[in-house]
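Just dropping this structure here.
What you see is the complex with one protein chain gone and the rest in place.
Order of writing sets the chain letters: A and B. Residues in each chain are counted from 1.
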Amino acid sequence: MSNNILQSIKSLSKLKTEGMYLNDFLLTWDKGDDEIEATFLTACILQSMRQNNISSRVFDSGLAVSIFRDQSTRTRFSFASACNLLGLAVQDLDEEKSQIAHGETVRETANMISFLAEIIGIRDDMYLGAGHTYMKEVAQAVEQGYQEGVLPQRPTLVNLQCDIDHPTQTMSDALHLVTHFGGSSKHGNPGKLGDVEHLKGKKIAMSWAYSPSYGKPLSVPQGVIGLMTRFGMEVVLAHPPGYNLMSEVEEIAAANSRTYGGSYTRVESMSEAFEDADIVYPKSWAPYAVMEERTRLLQEGDLEGLKSLEQRCLENNKKFIDWECTEDLMKTTRDGKALYMHCLPADISGVSCERGEVQASVFERYRVPQYFQAGYKPYIIAAMMLLSKFKEPVAKLAELVDRAQPRVR
Amino acid sequence: MSNNILQSIKSLSKLKTEGMYLNDFLLTWDKGDDEIEATFLTACILQSMRQNNISSRVFDSGLAVSIFRDQSTRTRFSFASACNLLGLAVQDLDEEKSQIAHGETVRETANMISFLAEIIGIRDDMYLGAGHTYMKEVAQAVEQGYQEGVLPQRPTLVNLQCDIDHPTQTMSDALHLVTHFGGSSKHGNPGKLGDVEHLKGKKIAMSWAYSPSYGKPLSVPQGVIGLMTRFGMEVVLAHPPGYNLMSEVEEIAAANSRTYGGSYTRVESMSEAFEDADIVYPKSWAPYAVMEERTRLLQEGDLEGLKSLEQRCLENNKKFIDWECTEDLMKTTRDGKALYMHCLPADISGVSCERGEVQASVFERYRVPQYFQAGYKPYIIAAMMLLSKFKEPVAKLAELVDRAQPRVR
Partner (left out) sequence: MSNNILQSIKSLSKLKTEGMYLNDFLLTWDKGDDEIEATFLTACILQSMRQNNISSRVFDSGLAVSIFRDQSTRTRFSFASACNLLGLAVQDLDEEKSQIAHGETVRETANMISFLAEIIGIRDDMYLGAGHTYMKEVAQAVEQGYQEGVLPQRPTLVNLQCDIDHPTQTMSDALHLVTHFGGSSKHGNPGKLGDVEHLKGKKIAMSWAYSPSYGKPLSVPQGVIGLMTRFGMEVVLAHPPGYNLMSEVEEIAAANSRTYGGSYTRVESMSEAFEDADIVYPKSWAPYAVMEERTRLLQEGDLEGLKSLEQRCLENNKKFIDWECTEDLMKTTRDGKALYMHCLPADISGVSCERGEVQASVFERYRVPQYFQAGYKPYIIAAMMLLSKFKEPVAKLAELVDRAQPRVR
């Protein structure tokens, strides 16, 4: 089995990853093609190593800081798992009674928590226009601290979801696709990493879907159209009027489609998007204008306004209650067998709510593939971390495989 | 000193423990006699190893998930200690804003937190008829995930207290008894593990005691009668009318007493139970009917009803305020010297409350033995985990002793 891993390490050695060293992973479109591929490869290598009981502890000690400005279970556990896999201990920053309002304090806090920190993972997806900005402020603060000699190492950031992108999710999604379409006979065998080439020409439908909840971030659909357009895929976005995404990201998707071949189009119904699709990704999100107003109300602390906004938004959602991923719709996809995807948890009709994003039978049929999809996240995060912390990741990985210290002793 | 450990490892090698591998520890009566004894032995071996500064880190990395659905200090620290002893990092699942209401979601959450998890520890003792059921659901979910290839390893469960049993407590209690009656001259010397045989014929009084609080779980008295009847002991349960335990567990206790010799009887006063007892375990718990109503009210979110129930229950408790472990009662035990036990914290008359479960002088006289009793819990938990994660625990332990990596370097 080590042969397989060594093969992957050899592939990795052909990629240009110097730019990732001491750098942050905030948006996938900030990363070069080699860097994206290197992240997939490294994730697969780490997963294979674990499957072969080879320890990937590259740190004997060291801290990873997590800052969750929104509830999280999946990503929190993925981050903790990734840190543990590399040998880092997680220390969570609970901001409940801190004030991180202006640049000065962000800079100070960022330095104060980073004296022995190797990694900072941040989730900040509540405020439109704020999450990514905050992450950049933190990144600049620790970069400055490192340059000034205040910090003995440069802690690198991993975006655990912001207002613009959700790279640890969409990279896991993409790795799932690469594995699924790469010719491996069994899901979840990352040893047989299919080439990204296999995704060329595949049609993916990123569609809004009805949900009886409101305020879901736009970062997943944005991240999906921003990333999948890089693989020469036919990316179709569908949503009801008013549920548009940030135009900057749509422009990136469009530009990508020109660069990489494939296409980016927007349609106005789920059914149109699903037609002959190889992959469908039906998922709810809030209308852009609502997120903007919500951001303003949250910043003003206007609870009354928020309640009323939620009411109006839920009412508006209901107009599109038929945006549901049904068996009938699934039949219209490529051979009636498109791969159904969701970042989880999904609103499943008749299970977690009366009417939701997807029919129970569809969800259930794709339950296991979805779990595989989610299962890549710890390794994707670990890969992002490893590539940002080691100048020569290829040598480091080869050394780990060579040493072959058992994880379970 | 290693000789002593090697001796214990040799004893362990004679026991049948294959059934514990990749299996959960939910109820002591699900476990074979060899498995119970193996857990004691392994706990003692791990304790001796630590005393001799031999590391028992069997994991180079790996996660242990804790789910506490009720407040906990003692068990939380014991679990954290056990995980740390074996090399696992604890990641707590805070369910505060999650919905884990129906089977589907339990299955999903269980898998999502388990991608790199070796162990899942759960406390869920609030709802009668719910805690154990929930644990079984989680166990089935991760077993299925493992079978489907979603999870690269089978995380095994440790019951950190449910509505039926509290095995980490009662196993520590029993190990305390084994050590106490096993002829070792000093408490807390697990090297000299007395044989379970020494408990044969010993009389233990598991008695209800008055407390000015309400809603205490039934799992400790249930666990005690379910476990101690396996050692050929004379187990006597005493409680006021209405404070009965789950009849299923009483049936297990009765059946045990027939299988293993000894006896199981129920009496109606603390004084009758204490007569000539070798061990007394006076402890408060809620009336069964109250726990049932409380479960219903909690599920309905009926705060008014809960308040009124608490009032009525406390009133009812007061009728039995004389159920107190006094010096006078202690004099009626075997030679006036029964071993007093409590799972802690106790309601001590004149110390933590006006009138409680036990007189201060009794409690104080047995304070140190009780601390020893509590001190076994980290090792009992670590033993449960080790036996469930290693196919050949004997070889693994021998290897650890042989390697003799110092814990404090």
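In the analysis below, contacts are C-beta pairs under 8 Å (C-beta built on N, C-alpha and C of every residue); 3 or more make two chains touch, one makes a residue touch a chain.
Source: prediction; values computed, not measured.
Listed residues B:Ser13, B:Gln51 or B:Asn244: the one in touch with the omitted chain is B:Gln51. Among the residues A:Leu6, A:Leu22 or A:Leu116, only A:Leu116 touches the chain that is left out of the figure. Annotation: of B:Ser8, B:Asn23, B:Thr39 or B:Ser78, B:Ser78 touches the absent chain (contact as defined above). Residue positions on chain A in contact with the hidden chain: 57-63, 65, 87, 89, 91, 93, 97-99, 102, 104-105, 108-109, 111-113, 115-117, 145, 148-152, 389, 399, in rising order.
Looking at chain B, the residues touching the absent chain are 50-51, 55-57, 71, 73-74, 76-78, 80-81, 84-85, 87, 89-90, 186-188, 344-345, 348, 351-352, 368, 371-372, 374-375, 377-378, 405-409.
The criterion applied here is as follows: only the chains that are shown with their structure count from here on.
Mean C-alpha position of chain A lies 41 Å from that of chain B.
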